Structure formats: C-alpha cells, structure tokens
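First the structure, which I've put down as structure tokens, then a few questions once you've had a look.
Excluded from the complex is one protein chain; the other protein chains are retained at their positions.
This part shows subunit A:
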Amino acid sequence: MAGGMERRLWDLLLILTAAPHSGDVVTSALRLSQAVLDKGGSVRVWACGYATMMTQDTFGDTKLPNTRDPEGHYPSPSAIVRRMIADGRGRFAWIACTACTEERGATHHIPQVRHRSPLRLATTVVGARQTLYLGGA
C-alpha cells in the first residue's frame, strides 16, 4: 500500500477576524508573525471579515501622505503583507476567506494572497501546530 503524502505543518496560524480599524490587533498580528519568522519559524494568517480589506491591490504601495511628516514613508497594509511574503521565502503566507471577501466586494487582492473557502478552515487549522484566533466576529 502506498504511503500517504506528508503534510506540511506550519508553526503558527493566526485567524484574524478583527476589523483592522478596531484597535491594535493587526499591528499585534504582524509583530507576532515577524517575531516567529525571525526565530526561523513559519506563519500563516487567515484573514476573515474586514481583515480581508487589508490586501487589496487598489491600496498601492503607500498610505496617504502624512502632513505632519511629508517625507515619511508609510507602507500600505498590502505592501507590508507582500513584503513579508517575499522576505519569508515560503515561511509566511496570507489567506483570504472567500466568503468574507465576496461579502465585502473586496475581490481585488494582491496576487500573493491565497484564496480559500471557509469550508477549508478546519483543514487549515489541522495544518498548524498552534492556532490563535484574534478578534471577534
């Protein structure tokens, strides 16, 4: 009987359901992700709800100018996610929930984002050693 295919286990899965504007939660999620990456680990983020708005390609690379710091560079959330995926070299991934995406009309994700049906959430949880659920519904 042929052996089964070995499944990759991610070190950390963050299920991010909190809205980006609701508080510091996105900053915390990104900081925690980067800390795990800095240790050599791997992280997946599953973005649900309004967190699916973060990776729209319509944001461009920067936020609107800060008039108190016009020379400052403030990357957009989609640019941050794109950079983390690139720098992670396979150790960082961002998944957008397709149901939440469709509900909000937020269908223009950057191409680095993987689209997944909520029916695959349980499978995604099984594929991680540790799962944290950040935010409310």
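Operating definition for what follows: a contact is a pair of C-beta atoms (placed from the backbone, for glycine too) under 8 Å apart; a residue touches a chain by one contact, two chains touch by 3 or more; residues count from 1.
Heads up, the rule we're going with is that contacts and distances are computed from a predicted model.
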Query raised in the report: According to its UniProt entry, is the unseen chain "Sulfur reduction protein DsrE", "Fe-S cluster assembly protein SufB", "Tetratricopeptide repeat protein" or "ABC transporter substrate-binding protein"?
Result: "Sulfur reduction protein DsrE"
Query raised in the report: Per the definition of touch given earlier, which of A:S28, A:T98 or A:T124 contacts the omitted chain?
Result: A:S28
Report summary line: Touch with the missing chain holds, among A:G41, A:P77 or A:G127, for A:G41
Report task. Spell out the interface residues on subunit A facing the chain that's missing from view. Result -> 11-12, 23-25, 28, 31-32, 34-36, 38-41, 129-134
